[in-house]
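Only a single protein chain was left out; the remaining protein chains are all shown in position.
All chains are identified by letter, namely A and B, in their written order; residue positions are counted from 1 within each chain.
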Amino acid sequence: MTEIDHRVYLAASAIVFVIGFYSLLVQAHVLRRIMALNVMGSGVFLFLIALGSQTPGPVPDPVPRAMVLTGIVVSVCATGLALALADRVQDTTDRCEISEANRHTASSDRKSGIEAEHSEGSAS
Amino acid sequence: MMPRWMAGSFSVCLLAALSWAVWSLPTAPKGLTAESLARLAESGVTNPVTAVLLNFRGYDTLLEVGVLLLAIVGVWSLRRADWPRTAGGDFTMLAPFLRVALPLLVLAAGYLLWIGAFAPGGAFQGGALLGGALVLAVLGGRGRHILNRRDLLAIGLVLGVLVFVVAAALSMLLSGGLLQFPSGQGGVWILVIESAALISIGLTLGLLYLGGRPSKGGLPRHD
Partner (left out) sequence: MALLILAPLTTAALAVVIPRRGRGLAFVTAVVVGAAVTGLFRELRDHGVRIHQVGGWGAPLGIDLRVDGLALLMLCVTAGIGIAVALYATRYFASNLNLGQNRPQEPKDEATHRDYYFWPIFLFLWTALNALFLSADIFNLYVTLELLGFAAVTLVALAGGPAALSAALRYLTVSLSASLFYLLGVGLVFGQCGTVDLPSLAAQRESGPALWVALGLMTGGLITKAALFPMHFWLPPAHANAPAPVSALLSALVVKGPFYILLRLWFEAFPTLLTPAVTQGFGVLGAGAILWGSIQALRQQRLKLLVAYSTVAQLGYLFLLLPLCSNSGGGGMAWSGALMLLGAHACAKAAMFLAAGNILHVTGHDRIQGLDGFARSLPMSAFAFGLAGLSLVGLPPSGGFAGKWLLLNAALTQGQWWWVAILLIGGLLAAAYVARVLTHAFTHLDGEATVRHALPRIMEWTPLGLALLAVLLGFASDGAARLLEVGAPALAQAAKGRMEP
């Protein structure tokens, strides 16, 4: 790979990462956020792969490639976990519309008893 | 959520910083190519990526197999499995295809595991195929009676971690170092660890697709 190619891949990885980051900041829907995280991850993996391919000699550096493999597995796990959690949140908050009304009468319920009425942080 | 102008300016700053950094990177990075190739012969495999994953940085992979197990345990703690609506339907085309494809996929996964020692491939690649096979089986309504046996599944899921941990402890007893395989036997140790990991990775990926704990039978029996 020529030096220019190398730079192009590295710059592209930066762009992909930032696109993911931007979407993470502006998207409200959980599913889109999870996808944004995956795009960010792809940016990082592209960066590492590009890094490994630039070594002198015929064989690319195996260490960043192994790192990418590790990273991909982690990211698959994270996506699976995030999707399950997102689905559970959706289920519970749907059900919650009913219990929301109950909360004022039966406020001693263990779970809703500590529902966050914090003054900040809920904005995002 | 954040206003677009704010997110946009953050992103532009980030992009500027990243471009600056990327541009300043040395064009001939030092990397670890030379070191890994120089000691490849000692690792017991000839594929450098497998050597890094299972031997030089095998400890990373040990923790990573732990991450996989934790992820599926986490998903199980959150939800019950969703069986795709297609499951159990009548598949005139899919059923014969699966009869051929599933054994082939399992065979291919095993092949990828084996070839990983010399060429691109390995437990993760094989595991991905196995996971895919599992997803296909689920979509085709196959194997539901097995996939409801939570006790069996749990054993399959932890196999990778347990074999890896046992290998780590054994290697420590034999040569005094964590995951330091006795010299000349690296290949065998890696194959054993990878085979167990293959099963767990495949199962984990397939079960992540189900998105929750199988709902009947097995341990824990509380649903």
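Brief remarks follow.
Note that in this section a contact is a pair of C-beta atoms (placed from the backbone, for glycine too) under 8 Å apart; a residue touches a chain by one contact, two chains touch by 3 or more.
Predicted model only: the values in this text are computed from it and were never measured.
Set against the missing chain, the residues B:A7, B:V158 or B:L191 yield one that touches it, B:V158.
Contact with the omitted chain, checked across B:V67, B:L136 or B:V192, is made by B:V67.
Set against the missing chain, the residues B:M6, B:A21 or B:I146 yield one that touches it, B:A21. Residues of subunit B in touch with the missing chain: 17-18, 20-26, 29-32, 35-36, 39, 55-60, 62-64, 66-67, 69-71, 73-74, 76-78, 151, 154-155, 157-158, 161-162, 165, 168-169, 172, 175, 177-181, 219-220, 222-223. One chain is missing from the display, and on subunit A it is touched by residues 17, 21, 24, 30, 33-34, 37, 40-41, 43-44, 47-48, 51, 63-64, 67, 70-71, 74, 77-78, 81-82, 85-86, 88-89, 92-93, 96, 106-122, 124.
In this text, only the chains that are shown with their structure count from here on.
For this pair, subunit A with subunit B, the centres built from the Cα atoms lie 19 Å apart. Those residues of subunit A lying in contact with subunit B across their complex are 3, 6-7, 10-11, 13-15, 17-18, 21-22, 25-28, 47, 51-52, 54-57, 59-66, 69-70, 72-74, 76-78, 80-81, 83-85, 87-88, 124. Every residue of subunit B that touches subunit A in the complex is listed here, in rising order: 1-2, 4, 6-8, 10-11, 14-15, 18-19, 22-23, 25, 27-29, 31-33, 36-37, 48-49, 51-53, 56-57, 60-61, 64, 67-68, 70-72, 74-75, 78-79, 124, 201, 204-205, 208, 211-212.
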